[in-house]
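Note that this complex is displayed minus one protein chain, with the remaining chains in position.
Then we have chain A:
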Amino acid sequence: MSSYLLKRIMVLIPVLIGMTIIVFSIIHAIPGDPAETILGQKATEQSKQALRDQLGLDKPWITQYFDYMGDLLKGDLGTSIRTKTPIAKEIVPYLAATLELTAAAMLFATFVGVNAGILSAWKQNSWFDYTAMIIALIGVSMPIFWLGLMEQLVFALKLHWLPSIGRMDQRDPVESITNLYVIDSILAGRWDQLWTVIKHLILPSIALGTIPMAIIARMTRSSMLEVMNSDYIRTAKAKGLSQFIVVYKHALKNSLIPVLTVVGLQTGALLGGAVLTETIFAWPGVGRYIFEAISSRDYPVIQSGILIIAFIFVFINLLVDLLYAAIDPRIQYK
């Protein structure tokens, strides 16, 4: 196992270097003068030129690339051009915000998806099965933007059950320690704020979690159906065990392996792809951070931001593979 782990980590290095090359080339292929975009219509030519000099934009790409990699190896992620703050320091709260949202969305997606999938397989071809799969189909094709605004309209505007935007009640905030507000409010012993923080999480995590939820539900159902038809389940049934025990104890574990992969991949995808949800719900996450960097041509932020996301994505995949091995000892890595 440990040599497998080591091998996996060694493979990561070329993958990440490849990432830097791809990201770097794409960014520099985008037309548009960064100096103009960053400084705005109202800046003078002189200061635009000064910025180009400072960023080395007049140098050849290859020189710029090696300069960037050199800094990266020293642990320097660069400095944001727009805010003039070191990225390593700046990105932490954004990452935490996205992490919290993704975790909530995946909890929702996994719980609802797995259970809907199990019940659909259990009651195959029943009305529940049909309804759940139709909902899953709609869920996959639902535009997040529309779903988010509809949620706001119904649950915030009409019913007043939930807040529509942001992460907590700003009028009486909890001091950020970990930047994960659920944990921060627990640390501060602020139960009232913990409750509002959770309320703020509900709508965006449903918006973000709907697509993975639908995918997970379909995956669980088909995987479950396969396992339910296998010999050992027939044996378990023949022994006279209750349906519930058969399904939740014996069948579930084996059908969860492919589901786990989907959960892992979706978590990675959500981490980077939460831009729309973050925009609608004014969630200050890393998706919006990078998106805004792209629209203002903040090269260092785009580069380092995408690299960090890629790193997390690869890391989650690694984790999934390891979990695989843990759940199913038949899977051998040589």
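As a convention for this text, a residue touches a chain if its C-beta (ideal position, glycine included) is under 8 Å from a C-beta of that chain, and two chains touch if they have at least 3 such contacts; residues count from 1.
Note that contacts and distances are computed from a predicted model.
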Chain excluded from display, named as in UniProt, from "Peptide ABC transporter substrate-binding protein", "Biotin-dependent carboxyltransferase family protein", "2-oxoisovalerate dehydrogenase subunit alpha" or "WD40 repeat domain-containing protein":
"Peptide ABC transporter substrate-binding protein"
Just name the one of A:Asp129, A:Glu226 or A:Asp328 that touches the chain not displayed here.
A:Asp328
Absent-chain contact - pick from A:Pro163, A:Pro212, A:Gly268 or A:Gly305
A:Pro163
Touching the absent chain: which residues on chain A qualify?
30-34, 36-37, 39-47, 50-51, 54, 79, 81-85, 90, 93-94, 97, 107-108, 110-112, 114-115, 148-149, 152-153, 156-157, 159-167, 170-171, 173, 176, 195, 198-199, 202, 252-253, 256, 279-282, 284, 288-289, 292, 295-297, 323, 326-329
